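Quick notes on the structure that follows.
Let's turn to subunit A:
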Amino acid sequence: MQKFALSLATATMLIGAAATSMAADGRDYISVVGSSTVYPFSTAVAEQFGKATKFKTPKIESTGTGGGIKLFCSGSGVDTPDIANASRQIKKAEIETCAKNGVTEIVEVKVGYDGIVLANSKKSEQFKLSRKDLFMALAKEVPSPEGGDKLVANPYKTWKEVNDKLPAAKIEVLGPPPTSGTRDAFVEMVMDHGCTAFESIKALKSKDEKQFKAVCQTVREDGAFIEAGENDNLIVQKLEANPNSLGIFGFSFLDQNADKIQASSIDGQAPTFETIADGKYPVSRPLFIYVKKAHVGVIPGIAEYLAEFTSERAWSEEGYLAEKGLIPSPKNERKTIAADAKALNVIVNNKF
Partner candidate 1 sequence: MSENHQISTMDRVSVGLAARYRKERRFRLFGISAIVASLLFLALLLASITAKGYTAFRQTEVLLDVYLDPAVLDVHNLATANYAALVRDAALALFSQVESRQDKRIIGKLISTGAAYRLQDLVTSKPELIGSTRPIWVPADDEVDMFVKGHIPRDVPEAERRVSDKQASWIDQLVAADRLKLKFNTAFFQAGDSREPELAGIRGAAAGSMFTLAITLLLSFPVGVAAAVYLEEFAPKNRWTDLIEVNINNLAAIPSIVFGLLGLAVFLNFMNLPRSASLVGGLVLTLMTLPTIIIASRASLKSVPPSIREAALGVGASKMQTISHHILPLAMPGMMTGAIIGMARALGETAPLLMIGMVAFIVDVPNSFSDPATVLPVQIFLWADSPERAFVERTSAAIMILLLLLLAMNAAAVFLRNKFERRW
Partner candidate 2 sequence: MAPAMDTILDMRDVIMGKDEAEAAVATKARKVDRDQRTTVGVPFVEEPRMICREVNVFYGDKHAINNVSIDVGKNEVLAMIGPSGCGKSTFLRCLNRMNDTVASCRVTGEILLDALNIYDKKVDVVPLRAQVGMVFQKPNPFPKSIFDNVAYGPKIHGLVNNKTELNDVVEDSLKKAGLWNEVSDRLDQPGTGLSGGQQQRLCIARAIAVRPEVILMDEPCSALDPIATATVEDLITELKEHYTIVIVTHNMQQAARVSQRTAYFHLGDLVEVGPTDRIFTNPRHQLTEDYITGRFG
């Protein structure tokens, strides 16, 4: 019994010693954090990179864009991440935080586009929506249907009430929670645009930006919009179980589940590879990765990882990322971005 206790005590001390000695160690793998939308693409590149080169496979954490950039900007030491994935462009405030913590040189690489789709089960009718319809169906307050500029609590119960051409189905939309980048993008690209269809609100934009945002971006809370969690697979499953509802999620999930769900067209454009790539489909956004230049050469393989990400076999129309659902940038743009990435051209702070 005493021996047992003794050996346990020894083991405990050993672990303690190991813990303290390890803290000082360097790192021989790339550390990537950030957006869950970029995660499937960046992991695919990482895996390819790990197998094709002598470097270790990078470690990729799915933290969400904001959380990722916060970690990325927390300092310039090797214990901070080397690369941040983002489903939106870095904000000015974030660059300032970065600079305050000693991260002054950041390389921005636009890796492609992602489309956000609205889809429903194949069992029911396909929708032809406009952004105005979506604003009217989902905003918390809309201009009164009786006319006039007065805003009233959203009275619409069915799609038909919103727009005569739409089916008489009950409004029920499953979407991600506000913490999600997909939700941010949806609100910015659909709701903001949709509400400018009303002259009175459009006028508000130049007068009172804050008020404008509050009106356009506040989603109704009376059960018509259901926050279904960050897991896009879950939303797809729920659509199957409930054919009357629409779901909001990333294009890659539509691509994988085309036998079960159908996308609604928005402003006359159906979301396809082509319409998103050439910008016709209105709800698409660019995806970025941000690289800490100070770490290039310190952590092995960063330049090579960038080269893999920006290689034609990865991010072109024929590349393996397209197979994962990434919408490639146009060819000319790719060329410029790849060259910039190779030269490690940093973001100029006054660009914003």
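The set was built so that all candidates are chains of the complex that A comes from, given by their letters.
Here, contacts are C-beta pairs under 8 Å (C-beta built on N, C-alpha and C of every residue); 3 or more make two chains touch, one makes a residue touch a chain; residues count from 1.
Predicted model only: the values in this text are computed from it and were never measured.
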Subunit A in this complex touches just one of 1 or 2, namely candidate 1
Touching candidate 1 in the complex, subunit A uses residues 1-2, 5, 8-9, 11-12, 15, 18-20, 22-25, 27, 29, 31, 33, 36, 39-40, 42-44, 46-47, 50-51, 56-57, 59-62, 79, 122, 230-233, 250, 252-253, 255-259, 320, 324-325
